[in-house]
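Note sheet for the following structure.
Every protein chain except one is present and positioned as in the full complex.
In this document, chain identifiers A and B correspond to the written order of the chains, with residue numbering beginning at 1 in each.
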Amino acid sequence: MDSAKQADESKKGHEKPRSAKDRFGGAIFVVGSLLVALVAEFLLPRLIEDSSVRNILMTICCNAVVALSLNVINGMAGQFSIGHAGFMALGAYTAALIVSAMHTSFGGGTLPPTSFDHDYLVAFGHSFAIVPVALLAGALVAALFGLLVGLPSLRLRGDYLAIVTLGFAEILRLSVATTRLGNDETVGEAVHAIGGPNGFFGPVFHVGSVFLSSLGGKKGYSGPDGAGVPLYAGPFWVIFITALVALVAWRLKFSGWGRALRALREDEIASEAVGVDPTRYKVTSFVISAFGGGLAGALYAIMRDGNPVVQPDSFTFQTSFDAITMVIIGGSGSVTGAILGAVFVTVTVKLIELVQHADVVQNLSSSLEAHGFSLDLNALRMMIYAGVIIALMVLRPEGVFGEREPFFKKRMRTREGAPA
Amino acid sequence: MNGILAPLVTGIAQGSMIALIALGYSMVYGVLKLINFAHSEIFMMGSFFGLFALQHFAGLNPVLATALAMILAMFGTSLLGITVERFAYRPLRGRGKSSLLRITPLVTALGASVFLQNLAQLLFTARQRPYPRLFAQTRPLIFATAVVVMIALELVVKRTWFGKAMRALSTNEEAARLMGIRTSRVIGITFAIGSSLAALGAILYCLDQGDAYPTMGVGIGTRAFVAAVLGGIGSIPGAMLGGLLLGVLGELVKFSGFEGSVDIPVFIVLIAVLLVRPAGLLGSTRAEKV
Partner (left out) sequence: MRIAHPTRALRTKTGTPLLSIEGLEVHYGGIRALKGISLSIDQGEIVSVIGANGAGKTTTLKTISRLLPITAGTIRYDDRDLGAMSTEEVVEAGISLVPEGRAIFPNLTVRENLELGAFHHKHRQTMAETMEDVTKLFPRLGERLGQDGGTLSGGEQQMLAIGRALMARPSLLLLDEPSLGIAPKLAQQIFAAIRTIAEAGMTILLVEQNTRLALSVSRRAYVLRTGEVSLEGDAKDLAKNEEIQKAYLGGV
């Protein structure tokens, strides 16, 4: 940290003429990641033939977006949101609905997965129309809900956000999982009933129920015809979007806005005195975070080699907790840390899944179950994570990397550890 | 008239149980200014402790068995509550409140909650375990327990040295220490009382509604927290009022024929109350110290 301080002091002040590298860095990065993503789109399926391995890579990307977006509110703004899964769910369902609808209007049919023929290229072309719309819609819906949830709770004591986001995510999931009307009524029919003999409010609520019911309840949403959500986002989209999000997160952190946020986190009253409106900043960062969560969920719902069914069970509290783990283990406020945290958590989750299905474990598990215990490795993993997080908070509350950006020379432009 | 009376009575019974759990949140928030996320897991553990005790006392008179189970479960959860406080919260105290450190207690609280829930998953498996049907009517038991607990708690808080120390600690920790109050001890006892109330609530809940399972704390815990916030977190009468309101509201929603989960209107009410009266119905309106 000492060298960082020296570097800061040598800069003399915050605003310094930006070097060519600073100015064009973003553009170079975007072009570079476009190229990498394009190459990956065509090479990845050939290099890695096992789709479950490709799935791990794609999931890492999605989780990086999850961690980066959660990092905005939990790390940079220092507020505690624990319902990120709720925003992911909003993004996922929205994107799945839109992709399904657009896919139908483009003629439907099954997507050719990896054979590079004419059909594949047509589908790839279509994805340029479909994927951006679906991702943006998912992110915007999540951001809207973020505003609705954040505005009342962030005006108040900071810890209300925690419980409100937790409740919000759970209720959202339960609403989708438990609403099954069991008839074939469509949303359109329900809308027509508004203002009919049953009055106004009853039918309006009923439209909501019919819509929720159309999402498939606990079994999940698998496209309009039940054949699965068309997975349009190949490696190109997943990698490119992840890179874009990383760039935005980096820029946010080192922008004036990011500095104001940090100042706010250090001392709310002092920041208020110099004209920073705490509520506005907190709500904005929460909405940005929700937007990113929605984007991640959307990506997750339509990524190739992923699950073609969007299920409420993918967005339980455990999902939110995993996201928190990614941010905290890496170091709250660190962009690089969030990405590394995402890699770590994704890999351990997938490893556990693999080990859990091994014969040895299965046998041990059933013999333990005879004694009334269970060998749920995922529960064991969660327990260990929780233990590690508590220990980390007690011993090293700033996380593994703190706010630093390992592997990068660029440092924070604000002084750290200044006396209050 | 008869139609609406039934849900009202059910609602008050439900609300009394919610209130018992809400008290734990509110008391701990009062002394530590911390949302004790692990409280819902202590509730869950309480229902398991109670279940095991009831199975053990299966041959006894049901009232006696229930009373013994309650005492044992309360003892067990008290120990658990004190342990959680000792390992997850106490090491963080006295660290100051600047920068990132502000959310660390919330993180460890959440960690403790996840830890306990998954521990239960491993120890007790995920399956739902039915409670014995000991009473044809559980409501008299619920009402009686709730009334006794509320009166006892009111007496403890208003009349005893511990109660005064707890209230002093809630308003000003430094001043409380200057009175010679050993704050760690008061905090420990507060956790013990809150946790044992959760065990009481848990046993009543399970006798009334059925099963014990590792994730049961999530839904009921959240509802109890909402009750605590609704009434004014940190306020003991507030927790009681919030619990009762929530119980009645839930039953009225069911009565009205709402198709979705009861939690949806409950959540909307929470948001509405936070917007209009951030400190809750009975909470102190004094500005929080930052």
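Criterion: a residue touches a chain if its C-beta (ideal position, glycine included) is under 8 Å from a C-beta of that chain, and two chains touch if they have at least 3 such contacts.
These figures come from a predicted structure and were not determined experimentally.
K.L.:
For a quick check of understanding: of B:Ala38, B:Ala146, B:Ala165 or B:Val226, which residue touches the chain that isn't displayed?
P.N.:
Of the listed residues, the one touching the omitted chain is B:Ala165.
K.L.:
Out of B:Leu64, B:Ile151 or B:Met179, which touches the unshown chain?
P.N.:
Considering all chains, including the one not shown, the answer is B:Met179.
K.L.:
Give me the chain B residues in contact with the hidden chain, please.
P.N.:
161, 164-165, 167-168, 171-172, 174-182, 284, 286
We take it that only the chains that are shown with their structure count from here on.
K.L.:
Chain A touches which residues of chain B in the complex?
P.N.:
These residues of chain B touch chain A: 34-35, 37, 87-88, 91-92, 95, 98-104, 106-108, 110-115, 117-119, 121-126, 218-219, 222, 225-226, 229, 258-261, 263-264, 267, 270-271, 274-275, 278, 288, 290.
K.L.:
Along chain A, where are the residues that touch chain B in the complex?
P.N.:
74, 78-80, 82, 149, 152-153, 155-160, 162-164, 166-168, 170-171, 174-175, 178-179, 181, 205-206, 208-209, 212, 265-269, 317, 321, 324, 328, 332-333, 369, 372-376, 379-380, 382-383, 385-387, 389-390, 393-394, 397-398, 420
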